[in-house]
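A short worksheet on the structure shown next.
The complex appears here without one of its protein chains, the remainder shown in place.
Chain nomenclature is as follows: A and B, assigned in order of appearance, with residue numbering initiated at 1 for each chain independently.
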Amino acid sequence: MASQDRLNTRLVSIKNAAASAAQPAPLLSVKNLSVAYGANRVVHDVGFELGRGKSLALIGESGSGKSTIARAVLRLLPGAGHATGEVEFDGREILGLPERQFRPLRGRAIGFVPQDPGNSLNPVRTIGVQAMEAASLTDETNAALRKVLILETFAQVGLDNPQRVYDSYPHQLSGGMLQRVLIGLAVLPRPALLVADEPTSALDVTIQKRILDLLTRLQHDLDISLLLITHDLAIAAERADQLVVLKDGAVQEAGKTRTVFSSPNSAYARKLHADVPALNPDRYAKLRDPGFRLLDRTSGTASKIEVSAVTKTFAVDGKVLTAVDDVSFSVPAGTTHALVGESGSGKTTTIRLLLGLDEPDTGEIAIAGENLAGRSQQQLRSVWRQLQLVYQNPFTSLDPTWTVEKLVREPLDRFKVGTAAERSEQVREALSNVGLGEHLLSRKPGALSGGQRQRVAIARALVLKPDVIVLDEPTSALDVSVQADIVEVLLSLQARLGLTYVFVSHDLALVRQLAHTVSVMQRGRIVEHGRVSDIFDNPQHGYTAALLDSIPSGISTISQTPPKAQPQAEPVIRTERRERIA
Amino acid sequence: MSLVSNTSLTSGQRRDRLAAFRVPVTVALSFAVIAIVIAWSLAPQFFTTHSPVVGVPADKLLGPSLSHWFGTDHLGRDLYTRVVYGTASSVSSALVAVVIGVLFGGLIGLLAGFLGGWVDVVFARLVDVLLSIPKFLLAVIVVTAIGFETINAAIATGVSAIAFFARVTRSEVIKTRQATFVEASFLSGGSRWYILTRHVLPNASRSVLPLAVLQFGESILIIASLAFLGYGDPPPASDWGLLISIGKDYLKWPWLVYAPAFVTIVTVLSVNRISRWLRKTD
Partner (left out) sequence: MSNAYLTYAAKRLGQAVVVILLAYVFTFVVVSILPGDPITSVLRNPQNGFSEEEIAEIIAAQGLDKPVLVQLWHALSGFVTGDLGMSMRSNRPVSTLIAEVLPSTLILAGAGLAVALLLAMLVAYGTRFVPKKYGQGLLRGFPSLFLSVPNFVIGLVLIHLFGFQLGLFRVINPDSFWATLFAAVALGIPVSSQIAEVLIANLDKEAEQEYAAVARSRGIGQLKLFVSHLLKPASLPVVTVIALTIGELLGGSLITETVFGRTGVGSLVQRSVSTQDLPVLQAIVSLGAVVFVLVNLIADLLYPLLDPRVKILGGSKRRPTTSDEPSIGSAKAVNP
């Protein structure tokens, strides 16, 4: 018996040796990884392998456990989190390692780029102090040379003035700059593996692309393996060799990027692919067509909304800030007009003016031919009867102490529409219009999911049967699959009821899917406007082109020759204003 | 992404949500303590057969035993009985203090926070003034001005809490007033008064409630301190603070201090535990 055992062991080891000769051992190998918070299991038996110098993306929506897996690999699970299974790094099992033996790997061998750069640096210490922590992980022992190393790294990640960054506190830098700092600190000790947890989701779109380019470039230049966590299938497909699609903590599909991306096997991966706006520009073509026909027919006649030469300035700390600068657009009835721009572009101020919540300094706004200027609050009420707003964040736009029924009925009660019985009937109708059942009537917002809440918010805007609904980034707080559902609801309502939408968004891909006309805003001005197809196929303004360029296409950038390290020569786009030291 | 919530609840999450509603053991114990205290104050005669006023001189200064749980005092009165009969005054006066503090403070905070402008400026200065006078000193001069009685001590304690509740309510009201759902209600045609009563008040009071409970515990302590200094009802009343004050002259028989002190501490601890639980389950 004993000799038989020995023989088996030898056979196995020979086989292993053969295997490793054929194919180099992976840098990171995860097997049967499960993570639980107390009794609540959030990750189930996940496994994948990441080779040296390669990249792998974990894709999933919220609750998919993707970030938890990243934290488990870094062994940074918060409080009650407990991981079981195997995580091998460089041939060494690290999950069961005592903290003392694992700590030398952190930073030195495994670097981490976090999701929200704004909260990822100590607010009361300078960048330099924190950079020194990273520099102390290198072989360099001389403090002065360590600083040189830091400044070199800052230049390498495209920070213009390394010394100034070094002396700054985090709140003095923009989000894009902070993310560059964090990436710099992560790569400074030359780790073999970089774990990037949604590294761009808190940033503006044009900055997103440049941060991702930076990551890809560093990965190639420094020969680092990249574990990328993202919710965006298109980004993942562009940046990773392999994809792992997760849902509810379990792997749905895994494999080479090209295979998973272009011919997904699992139903979930297929749905995910179909729900990404950037990959399906014509998904809602049928629902949108009536609007285009209206657009063709009504050209020249009066519009539902007329905004002409509107300017609005604010005094901020003694300086005058022009939030909206000579903005004009018009929206024909039954169509969707999109206002597109990054943060600070003035799109939010524009819709506040449109709703009469602020008054413009100059210019005129007319809703259905009625001028808004000089109206009292009482007179504005009659405008709101026809003009409703859906907010960006359904987690703050619904009173948490109210039930769904009360919330949706509130506009009817306030505008005294019909009898009590009619009102209840209209509430039910509005809810069924947005695809919500009556069993939700007595629930409070806390007991609803994000998608359900936004549907309630839309039902509240619909219940008065207004002509115009202003949608302020109505899906930006939601997962893509939920976003697709909401967009579907909005477009079919428009097709059925002839609603006019003003749709505010930073997401060009989404706008391309659902709008008829679009105004691109930058620093308070409209830089370009027109039909969606015209703008997207043939952008005239450099900023529009840059925005379009930043839409992830899902076409891999990996096979192409990586752009060479030229931090200073990066295309300087004029939105860089927010990327400078405040 | 961080704002996104799951579209469907898994069974595990549902279980967690149920667990959140289940009351922890310490909280259940706290409620039991408060129930006993309330029962003592409503019907003390059901809990003891001794008299709180008339003692048996032969039994004076006995240690705790089965017949006298907390021992007896210098006049031979059963201390447990005195504690039980002192509950009503100790607890109800704390309640009066909370009501005064929450009502007046809440009103000031509500008006200041909601109306803003000069109303806010005037009330803010008033609150600053009230806050600037050390709480206990304020209670002492108020009770001095209106006379040494337990009910006056309660009023004084309530007055000293007004500023705190005004400030908390004001900041809660301002926070709620700036909430998106308030603007949404405004766009739905809600008037200011309607928004104040239907949206702002319920939301603001949700965060004030645990603090009111906390203030109840603190009021018990302050009123006990005032009674300890002799600013409450005189003996033979048996307010907890007064009992401790009498006991301090008999430190050779320490149960005269420890027993009423123990009851006070356990009561306030329970109240504070409930307050913390309310804050968490909100």
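Here is the rule we go by: contacts are C-beta pairs under 8 Å (C-beta built on N, C-alpha and C of every residue); 3 or more make two chains touch, one makes a residue touch a chain.
All values reported here derive from a predicted model rather than from experimental measurement.
Asker: Touching the hidden chain in the complete assembly: which of A:Ala250, A:Leu357, A:Val417 or A:Leu497 does that?
Answerer: Considering all chains, including the one not shown, the answer is A:Leu357.
Asker: Which candidate, B:His50, B:Arg82 or B:Arg177, sits in contact with the chain we can't see?
Answerer: Result: among the candidates, B:Arg177 touches the missing chain.
Asker: For the full complex, which residue in A:Phe89, A:Tyr391, A:Phe503 or A:Phe536 touches the chain that was left out?
Answerer: A:Tyr391
Asker: For a quick check of understanding: of B:Ala112, B:Ala224, B:Ala237 or B:Leu278, which residue touches the chain that isn't displayed?
Answerer: Reading the full complex, the residue touching the unseen chain is B:Ala224.
Asker: Can you list, in ascending order, the chain B residues touching the missing chain?
Answerer: Per the touch rule, chain B residues meeting the hidden chain are 116-117, 125-126, 128-138, 140-142, 144-147, 177-180, 182-184, 186-187, 192, 195, 217, 221, 224-225, 228-229, 231, 241, 244-245, 247-248, 251-252, 254, 257-258, 261, 264-265, 268-269, 272-273, 276.
Asker: Please identify, in ascending order, the residues of chain A that touch the omitted chain?
Answerer: 71, 74, 76, 78, 103-108, 110-112, 114-116, 118-125, 129-130, 133-134, 137, 169, 171, 182, 185-186, 314, 316-318, 321, 323, 343-344, 346, 348-349, 351-352, 357-358, 377, 389, 391-393, 396-397, 472
Basically, only the chains that are shown with their structure count from here on.
Asker: When the C-alpha atoms of chain A and chain B are each averaged to a single point, how far apart are the two points in Å?
Answerer: Using C-alpha averages as centres, the distance is 47 Å.
Asker: Given the complex with chain B, which residues does chain A contribute to the contact?
Answerer: Contact set of chain A toward chain B: 39-41, 61-63, 115-116, 198, 201, 231, 248, 355, 357, 381, 384-385, 388-389, 391, 393, 395-401, 410-411, 414-415, 449-452, 457, 460, 477-479, 481-482.
Asker: Taking the complex as given, what residues does chain B use to touch chain A?
Answerer: My answer: residues 1-8, 10, 12-13, 15-16, 179-185, 187-191, 194, 199, 202-203, 206.
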